[in-house]
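Here the complex is missing a single protein chain, while all its other protein chains stay put.
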Amino acid sequence: MARKITYQQAINEALDQEMARDPSVIVMGEDVAGGAGAPGEEDSWGGVLGVTKGLYAKHPGRVLDTPISESGYIGAAVGAACNGMRPVAELMFIDFMGVCFDQIFNQAAKFRYMFGGKAKTPVVIRAMYGAGFRAAAQHSQCLYNIFTHIPGLKVVLPSNPYDAKGLLIQSIRDNDPVIFLEHKALYTMEGDVPEESYIVPFGEAAVVQEGDDVTIVAFGRMVNYAKDAGASLRKKGVQCEIIDPRTTSPMDFDTILESVERTGRLVIVDESHPRCSMASDVSGFIAQEAFRALKAPIQMVTAPHVPVPFAASLEDLYIPSPARIEEAVMRVKEYR
Amino acid sequence: MSSILTVTMPKWGLSMQEGKVNLWLKEVGDTIAPGEEIVEVESEKISGAVEAAVSGTLRRQIAQPDEVLPVGALLGVIADADVSDELIDDLVTRFQAEFVPPTDDEADAGPQTQTVQVNGRQLRYLKRGEGGTPLLLIHGFGGDLNNWLFNHEALAASRAVYAIDLPGHGASTKVTGAASLDDLADAVSGFMDAVGIASADVVGHSMGGGVCLALTRRAPQKVRSLTLIASAGLGSDINGAYIDGFVAGNTRNALKPLLAQLFSDAGLVTRQLIDDMLKFKRLEGVDAALATLAGGLFPGGRQSEVLADIAAKSGKPVLVIWGENDQIIPVAHASAIPAARVVVLPAQGHMVQMESASEVNKLIGEFTS
Partner (left out) sequence: MSSSLTREGLLQAYRTMRTIREFEERLHVDFATGEIPGFVHLYAGEEASATGICMHLNRDDYIASTHRGHGHCIAKGVDPVGMMAEIWGKRTGTCKGKGGSMHIADLDVGMLGANGIVGGGGPLICGTALASKLRGSNNVGVCFFGDGASNQGTIFEAMNLAAVWKLPVIFVGENNGYAEATASKFSVACENIADRASAFGMPGVITDGFDFFAVHEAAGEAVKRAREGGGPTLLEVKLSRYYGHFEGDQQTYRAPGEVQKLRETKDCLMQFARRVTSRGELSMAELEAIDVEVKTLIDASVVKAKADPLPLPEDLMADVYVSY
């Protein structure tokens, strides 16, 4: 039965239920339990923000603290996946992909193709992404677009607790490598989540609000900002259709295309930088496939092409806001 | 004193917080009888009509089409023709000044579903109203207690009305046991014991009707009367393609055309309705539960049990309601019980209790009073 839990609890519950269901599921990463070898408590952190707290005691021997050695343990997760396990490795901050990317994009992503279809690499790499925590340039990026670019990887961006649980269960059961990205600002978000196990399939966008005036495609945390903007615009008589692709690889282009063919107006909201982004990806797709349907130029609402700044006054300016989304919608709405 | 009444944004389902005004079905100045549909409103989940609770004249249309308003917001005013415009304007001004939209917390504070353990299975139910002879609402195959969204509150004005999720459905345990109407009836019987209902007026839709019939066979003392809506168990025919497709369907595109067969107005199959159905179908165990049930109840596209004579022999009052254009169970089955009161609603489909809610509510209200 559904009850309200947080995004963070939803992720913990998905891990817990899958570990109970399948003994080959293991969790590994820096301080996913915390306290390994230390004189104090075991499971002292349960992840740097406590997301994996409690799994250590429930699933003895299957929650593994690692050295701060991302290439080492991310690669080990990939190798273990080739040898029958279903590891869920936590990379902590997605920014740390820089020190282990080879194991992800040259190894995990390529095995199946490069080995002629013989390999199966069911590894999940979980990581936090996104700005808003005054964590500055090396702990605040999105980077999902980079993973999306790589054939062989699947990329998941849940925007709410329900999707977080269902998509993580699907990620763990999936037989391909999955990059599962959690926006730090969403950890405390509450929502209805069934107690039972369930999956949300990949490549199926959610239409979180229907409308005929303007299509908004938003990613991850930005879905919630788009909803705020959409609610405000509704009161002004502008009906937005808000699409949350939920996974960027595979990507449900059909739902976006169908919507834009109806509205003729498209705003894309992406917390990432504008160049070679999900925003430019969707924009390019629609320009190619639905040019005749467009009644106004596509608007991209993104962060600027700068690193994430530290000072609050600058970071607040950096992150796309509901107000900026509203402005963009009005620009395409009123375009003549 | 002349009556003057506000028409406000309804709350359909526990999660509804706002609704969009689609279209006024009555013009200012029209005379209105109780139960008549005044204005069409659309929530995230479903669209429906707001019905008049009183008679009078529609004096004001406050909410405009396409306007989105919170639950409880003023839509219009009904008053007797002799009420002065000043009085009505006063009321509107006062209402708008005092109206505070419910916060999320308040919205959650409405009636809540509960659960009860019956023979090792957890059943979810929603109770509305108090006292009187209890009335029990039992949904059909693949449905849940929300199938009674437009009936539950109306029927509960002066009595306790329980809607349950059958085993394998809604938020109840996803184990169905023996995959028979008797097994489901035993679950209902156990539910009645658990919440202390000695006997009830039972209302079943589709497969739920079959469950009511089986309950009459297993525990006749618990059944005061039977209302069978587009009911299973009254003949062998059933739309096997619908059942098979519904069990197998796991995407929007697969479910949409199937769900459209349930309604006379396919526009009622909103995206949200399909999404909610997908969410249910994707819960662990649901696929297996539905496949097991379908295999037991509707093998080879036929109904495995015909229980019309149970109703006939029981001597209980029976009301049969059907939609004339039902695409799931043929309307011909409506005449299977000779002594029953039979009402066939023209141009209606299988989900007649939703699409013709006011008519169905009135029929049940009169029949069980």
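Note that the chains are named A and B in the order they appear, and that numbering of residues resets to 1 at the start of each chain.
Following the convention adopted for this analysis, a contact is a pair of C-beta atoms (placed from the backbone, for glycine too) under 8 Å apart; a residue touches a chain by one contact, two chains touch by 3 or more.
Predicted model, so just to flag it, every value in this text is computed and none were measured.
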Among the chains presented, those that the missing one touches: A
From A:A80, A:V124 or A:V329, residue that would touch the chain that is not displayed: A:A80
Absent-chain contact - pick from A:Q138, A:N175 or A:T188: A:N175
Which residue of A:D22, A:E42, A:D102 or A:D254 touches the chain not shown here: A:D102
Contact footprint on chain A, counting only the chain that is left out: 26, 61-62, 64, 66-67, 69, 71-85, 87, 102-103, 106-107, 110-120, 151-152, 154, 174-176, 203, 250
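In this section, only the chains that are shown with their structure count from here on.
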Chain A and chain B, separation of their C-alpha mean positions in angstrom: 38
Of all residues in chain A, those that touch chain B in their complex: 1-2, 162, 166, 192, 194, 196-201, 204, 206-207, 210, 234-235, 237, 239
In the complex, chain B residues that touch chain A: 15, 66, 68, 113, 115, 122, 124, 171, 174, 250-252, 270-271, 275, 279, 282-285
